[in-house]
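For this view, one protein chain was removed and the others were kept in their places.
Chain lettering (A and B) follows the sequence in which the chains are written, and residue indices restart at 1 in each chain.
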Amino acid sequence: MTVLMVLIRRELSLAWARGGGALLAVGFFVAAAVMLPLSLGPAPARLAAVSAGVTWVVLSLASLLSLDRMFERDFDDGALDLLALGPLPLEVVAAVKCLAQWTVSGAPLSIAAPVVAVALGARPEAAPMIFVAAALGGLAFAFLGGTGAALALASRRGGVLIAVIVLPLLTPPVIFGGAAISNFADRLPWITAVSLLAAYALACVALTPFAMAGACRNAQS
Amino acid sequence: MFSALANPARFMAFSRWAAPILALVAAGLIGAGLWLGLNAPPDYQQGDTVKIMFIHVPAAWVAMMAFACLGGASFISLVFRHALADAAARAVAPLGAAFTGVALVTGSLWGRPMWGAWWVWGDARLVSVLVLFLLFLGYLALRASIDDEAKGARAAEILALVGLVNLPIIHYSVQWWNTLHQGESVMRAGGSALAPVYLTPLLLAGAGYSAAFGALWLARIRSEVWRRRATSLALRAALA
Partner (left out) sequence: MISALKIEDLAIQRGERVLFRNFSLEIAAGEAVALIGANGAGKTSLLRAVAGFLRPIAGSLTFIGADGPLPADDARRAVCHMVGHQDGLKPGRRAREELIFQARWTGGDEPAALAAAARLGITRLLDLEVRVLSAGQRRRLALARIIASPRALWLLDEPLAPLDAASRALVGTLMTEHLDGGGMILAAVHDPLPIAVRTVEIVG
């Protein structure tokens, strides 16, 4: 087993154990989505009009939930020092952490998203695109969120600070994903929106690890 | 010019004169721009409300420019580890947030008579400025929540660079989003064919705002340098 696999296994198991793993994110997502009909009233037409958009927003919020523990635990117990002295650069460690975060929260959320959206009144035809957008967008959320989590390491304030840093950066994926979902549902051209979302997610995967590693080194110094 | 000014002593000597001169230039340009602008004929559609443009549009320009300056200063500080660049980044962030705030408030005031609402999501530029405001807030929040000054500076620099890379994407994604959701009929404020009677005061005010921004920035960098000197003097006195 290569050292990369060793790292991936550790990060997955830690991410799974972190605050209830998938259950927590999906639980928050569903509970927050339930608030929508409770606040807007049960009229199907009104709910259907906003269902996809609300699903998408709540999804981005749910993916911010367990971010604060991503680097903080390793930082607090000294494991980050150990990770920094390993054979792989800290950039790779950061990327693996984000992928693990996506696997335990982004992937289950992208399965839950179409179900929730349809339950709120979105047309079932839109379900596949909601799944794709949630999976791709979740990747961008995880990597941008990881950047916020790494930057907040030195502050010991976590949670809300990460959200304030990260949410404005989420503007492009939220726009691209929302457009993909609504265009697909309305049978309009959706290729552009999905391509932009995928390109943005890949750019995050490629670039943010450098910012995360820099932020970790800064916190360690 | 940057390398010459990187020396703090030379910067202090330079900015001591440059800041007040820029302030005077700013006062003259803004005064001229507003005088011409307020005396311009009312727009045939917007009436006198078009004149808010001379306050609003330059503020939005300078807000964008301030974020670019923040990113540039952060980059220099991160790569060359220069203390003055960090002071410049620290000094520009609240300034940028303030100009962004002015752009938002005046945009909203302009929107009320034009659209009959204080805020309309149909104006992509205003939405971009709003996101810019949130980016500034995130930067300030991060910087304020880290006690260790050196670590806070470094983390804030990284965030500024991430924001700088993201800013054009945010800007174009918001514009693209706007074209997707046509439907609300929104007047495009200050379109490409702006009559010279409006364009001249607008450009004058823009140049004046930029000069004012420069003057305020220099003054804030100066006070940041003084603050650091005071801190290290106090520390030295305490340890002596």
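In the analysis below, contacts are C-beta pairs under 8 Å (C-beta built on N, C-alpha and C of every residue); 3 or more make two chains touch, one makes a residue touch a chain.
Everything numeric here is computed off the predicted structure, so don't read it as measured data.
Chemist: Which listed residue, A:L82, A:I111 or A:A206, touches the chain dropped from view?
Modeler: Going through A:L82, A:I111 or A:A206 one by one, A:L82 is the residue touching the chain not shown.
Chemist: Touching the hidden chain in the full complex, which residues of subunit A are there? Just list them.
Modeler: 1, 3, 6-7, 9-10, 13-14, 17, 73, 76-79, 81-87, 217, 220-221
Chemist: So that we can see where the missing chain sits, which residues of subunit B does it touch?
Modeler: 148-150, 231-232, 235, 239
The rule is simple: only the chains that are shown with their structure count from here on.
Chemist: Which subunit B residues qualify as touching subunit A in the complex?
Modeler: 131, 134-135, 137-138, 141-142, 145-146, 148, 151-152, 154-155, 158-159, 161-163, 165-166, 169-170, 173-174, 176-177, 180
Chemist: Contact residues on subunit A for subunit B in the complex?
Modeler: 147, 151-155, 157, 161, 164-169, 171-172, 175-176, 178-179, 183, 196, 200, 207-208, 211, 214-215, 218-219, 221
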